[in-house]
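The structure under discussion is supplied below as structure tokens; questions concerning it will follow.
Right after this comes chain A.
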Amino acid sequence: MLKKLYFKHIHRHIGTIGVYFILYFLLSNVSLMKSISTYLHNGRDISHYINGSLIFDFSNSLFLIIVMLSFIEAYRQFHYLHERKEIDFVYSLPVSRNWIFLSRYISGILCIIIPFILNMVIGFIIAGVYGASGYVMFHIFLVTLVEFLVFIFCYTFCVLFMIMTGHSLVYWCSLVLFNVIPLILVQVIQLTLISKYKEWKLIAESGDGNPIAYRLLKDIDNFSPAYLVYHFKVAFDSDYDSYGYYDFRNHFHKLTEFIPLIVVYTLLLFTVIFLLYKMIRTENCGRVLSFSQLQRPLQIFFTVISGIAIGSLSGYQAEVTYPISYSLNVPFYLLSTLLSIFIIHSMFEILFCGEIKKIFRHKWQLFICTGVTFACSIQPYLYYQRYH
Partner candidate 1 sequence: MILLDYKDRRPIYEQVTEKFKTLILSGVLKEGDSMPSVRSLATSLSVNPNTIQRAYAKLEQDDFIYTVSGKGSFVSCIDTLMTEQKRDWFHRLDELVKEGSILHISPEEIYEHIKQADHSS
Partner candidate 2 sequence: MIEIKNVTKNFDDFKAVNNITLHIREKETFGLVGTNGAGKSTLLRMIADIYKPEQGEIIIDGENIYDNPTMKSNFFFISDEQYYPKNANAKYLIQFYCSYYPGFNKKRCLSLLENFDLNPSKKIDGFSKGMKKQLFMILGICAGTKYLLCDETFDGLDPVIRQTVKSLIANDMMERGLTSVISSHNLRELEDICDCIGLLHKGGVLLSDELNSLKLNLHKVQFILKDNLTAEESASGIPDGVSVVYKEHHGRLITMTLEGNEATIHSWFQSMDIVFYEMIPLTLEEIFISKTREVGYNVKEIIF
């Protein structure tokens, strides 16, 4: 009986569902109809076009929207974890905590599944009207399914962030940092260094002797939803054959590989968030992190990472000679590393304590971070020294 309760209030989400539907509709079916109409103007056989190309496929903007909607929906459903008044209210109600979590999680998914299904049906209708084959219909279904799974994956990921953080601002900042910055930095490094030094490109692609900064950023990148979406899209872009026709079999093959992977990954992530949810202490609501034990590890991790990244990015200068030689602008490298360590460490200290006076509270930790940073950074330099 209690299970019916939370769903009763789905009517409050009608507005959101409507907005999502319109957004999704505009980006998928409307743009699709536009391309069909331009094609029709050329007077060719429309069904041939529909059956031969991938006009019902994914688009960049759609993916971006899905990812952003997952950020927003996770925030909408779980922001009670960040508001003291709201969490008091929700937890004093006679509902089990598991059910509060599950119903909120499912509500978020329901808000997106309805627009997706509606759009899929509209897609079916449009395709049917223009004589699409069974393959195309199945493809439409597959595309919707994949987009839906991508949403659930990103959504689950964002719920993890909502659970781990205690404050909405921290949630948004960390989400942006985690998704956007590694992606941007990786691209920046590739573009700047590769364009400048041809040999660096070889090194970058081989993966050996890369600055640890670059490798670490790539690793972080692997875990973020943005990575998934970006690299997934890149993989599927290569499915057109030489005539401009679409290789359905190859496409389906890739999709069927992708689907179980993402399902497994999402299920694992869901288990993690469910367990973490049960461990939340309500008094940490409104603070930076929900789990105060994570403050120190997080601070150390980010200080070291940024120290390595900023130090090596600013300090290394590759010379285009054969064999490759590295020169290290030592004073510049030292200065930038130390400065970045100090600044990032202090920033975290202020973030967690709120007082500027306390930035030197953990002096030993600061020294250890410096030591670890230099040890990691010196590694590629020593690697190349071997070849001199």
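What to note about this one:
Note that in this section a contact is a pair of C-beta atoms (placed from the backbone, for glycine too) under 8 Å apart; a residue touches a chain by one contact, two chains touch by 3 or more; residues count from 1.
A quick word on the picks: all candidates are chains of the complex that A comes from, given by their letters.
Nothing here was measured: the structure is a model prediction, and the numbers come from that model.
Only one option in 1 or 2 touches chain A in this complex, and it is number 2. Chain A makes touch with candidate 2 in their complex at residues 2, 5, 8-9, 12, 83, 85-89, 91-99, 281-283, 292.
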